[in-house]
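Moving on to chain A:
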Amino acid sequence: MPRKLMKGNHAAVYGAILAGCQAYYGYPITPASEIAEAASLLFPKFGRTFLQAESEVAAINMVYGAAGCGLRVLTGSSGPGISLKMEGISYCAGSALPCVIVDIMRGGPGLGNIGPEQGDYNQVLKGGGHGNYKVIVLAPNSAQEMCDLTMLAFELADKYRNPVFVLTDGVIGQMMEAVELPEPVTELPDKSEWAVYGTADSRHLINSIYLDHDDLERWNRELMKKYEIIQKNEVRVEEYRIDDAEIVTIGYGSSSRVLRSAVDIARERGIKLGMLRPITLFPFPVDEIAELADRGLTGILTVEMSDGQLVDDVNLALRGKMISDLYNRMGGNVPTALEIVENVSELYGV
Partner candidate 1 sequence: MAQKTILRKPRGFIDVYKHKPGAEKDRTHYCPGCGHGILHKLIAEALEDFDIVDKTIVISPVGCSVFAYYYFHTGNLQVPHGRAPAVATSVSRANPDSVVISYQGDGDLAAIGGNNILQAANRGENMVVFFVNNAIYGMTGGQMAPTTLEGQITTTTPYGRNVKTDGYPIQVCEIINQLTAPVYVVRTSLHDMPNIRKTRAAVRKAISNARDKKGFSFVEVLSMCPSGWKMDSVPAQEWIKENMIPRFPLETFRDDSEDTPAIERPVPVMDPDEVKRILEYSALSDSNLEKNPDAAFEKVAVRIAGFGGQGIMSAGIALANVGMEYGYNVSWLPSYGPEMRGGTANCSVKIQSDTVGASECTEPNMVIAMNQPSLEKFEKILVPGGALIYNSTLIDIEPTRTDVEVYPIPITGIADELGNTRVQSMVSVGAFAAVTEMFDPGEIENLMTSLFKGKSDKVMKLNEKAVRKGYEYVKENFS
Partner candidate 2 sequence: MNENRKYPFSEIDPDICKGCGLCVASCPKGVLVISDKLNSKGFHFSEYVGEGCIGCGNCFYTCPEPSAVTVYLRNYVPEEVS
């Protein structure tokens, strides 16, 4: 299979092009800038649109416009820029516009730093923008997945007419790995039912206003129903040496890469450690995690690069049958495999 060594950020752009993405609108920010740079290099080669917007606010609104015109459209950013995009993302969700947003998380709050972190978890998953909505969130942990999950993101966005996030951290964005480039999509979905093309047949309305309270509540319920279907159909996880595990660690993104190493080291030391990695953060693998509570495990350890954001969702999924412990690093620090193994030994006396 033909492979190319590339950064995760670049792989996302390849994935977008292969998925038939026709427009990129973005504003530079470390550690996501390579996405804009790669798009500026590649998109014009295909006669597709690259535009460096004046701000993230403008960028997400350009995404809104392009999506409203039925295009597959991408934007990429990191923490501070994602904060600025939130109003627009809420509009996209409210108007049922498919679009893909890549967030290469960096250290926060405020300007924080540009090191890898996972502190945008809550802002991306728990609304961030205003109102009753959810976004689908995919969490790649390799350059290959940056490509593959970006392609999937476009599929899911169109399938559910909903914004989709590709959420990862600076490590996955900056890291280079060999990527097998998949085949380009051959057919794009038909959006003529609702998209605006500037023709007599496409005199549609893209809108999120429902002045009548009952109308809006009806729309809210429709969205809820959609999110339930997504929850039912789209959960994706990776399990690593989990079948005979006595202790299970849970993490996504670059911490899950470290967890894989930690599991191997622990196993060498005779500790039966396993890993469960959510690939989709919404839909969250609620059943998969709930099921862990029935296994008689010694412990569940959530490892994240944020202040206990992921562990909240793990504990919700565990429904009080067990309580997950937390091991976290922040500020741009990535936990090391040894650190995690030692923490496991200490916590669980193994």
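FYI, a residue touches a chain if its C-beta (ideal position, glycine included) is under 8 Å from a C-beta of that chain, and two chains touch if they have at least 3 such contacts; residues count from 1.
Behind the choice of candidates: all candidates are chains of the complex that A comes from, given by their letters.
Keep in mind it's a predicted model, so treat the numbers as computed, not measured.
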**Report entry** Options 1 or 2: the chain contacting chain A in this complex
**Finding:** 1
Query - Residues of chain A that touch candidate 1 when the two form their complex - result: 1-5, 14, 17-18, 20, 22-23, 25, 30-31, 42, 44-49, 51, 53-55, 57-59, 61-66, 68-71, 73, 87-88, 91, 95, 113-115, 170-171, 174-178, 181, 183-186, 188, 196-200, 202-209, 211-212, 215, 254, 257-262, 264, 332, 334, 336-338
